[in-house]
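The complex appears here without one of its protein chains, the remainder shown in place.
Right, chain A next:
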Amino acid sequence: MKNYIKHNLIALLIVVTIVFIVEFLVSMPWWSFVVPVVFLGAILSYFKWQINSFQIGFIAGFLLWSFINYFLHLNGNGIVLTKIGLFLSSSTVIVVLVSGVIGGLLVGLALYTGTKIINVRNIEIDDKKFEL
């Protein structure tokens, strides 16, 4: 059980770091962070980490998108998100939450996709076969 929580927390941290780094270091299409996240999912499942991949990814994405947007909104001029809010007939906070949900869905789905690429049980069997 302890391991389970630890794995989830570590996975969350890794996802946040990866997305953050990819977006800040590389000038690529806005969605390019999903690629390493998919790989991460595959790697984690290869190492048999038991994580709630979608939930963890969602939380990571939600926090990153909404937090950074809101942080920049508060530290910037605070104009742009308000204008976007007008387009969506909603308030700035809703815009921030919407951005969080979008980020969450994308990262969550990416991590989930990754964990489904490799069939963990088959690997176990294969490993045993290899030992034999």
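Basically, a residue touches a chain if its C-beta (ideal position, glycine included) is under 8 Å from a C-beta of that chain, and two chains touch if they have at least 3 such contacts; residues count from 1.
We adopt the following convention: contacts and distances are computed from a predicted model.
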Just go with whichever of "Carrier domain-containing protein", "Autoinducer 2 import system permease protein LsrD", "Penicillin amidase" or "4Fe-4S dicluster domain-containing protein" UniProt uses as the name of the absent chain. "Penicillin amidase"
Contact with the hidden chain, among A:I14, A:I51 or A:V95, goes to A:V95
Residues in chain A touching the chain absent from view: 23-24, 27, 29-31, 34, 38, 64-65, 68-69, 72-73, 76-81, 83-84, 86-88, 95, 98-99, 102-103, 105-106, 109-110, 112-114, 116-119, 122-123, 126
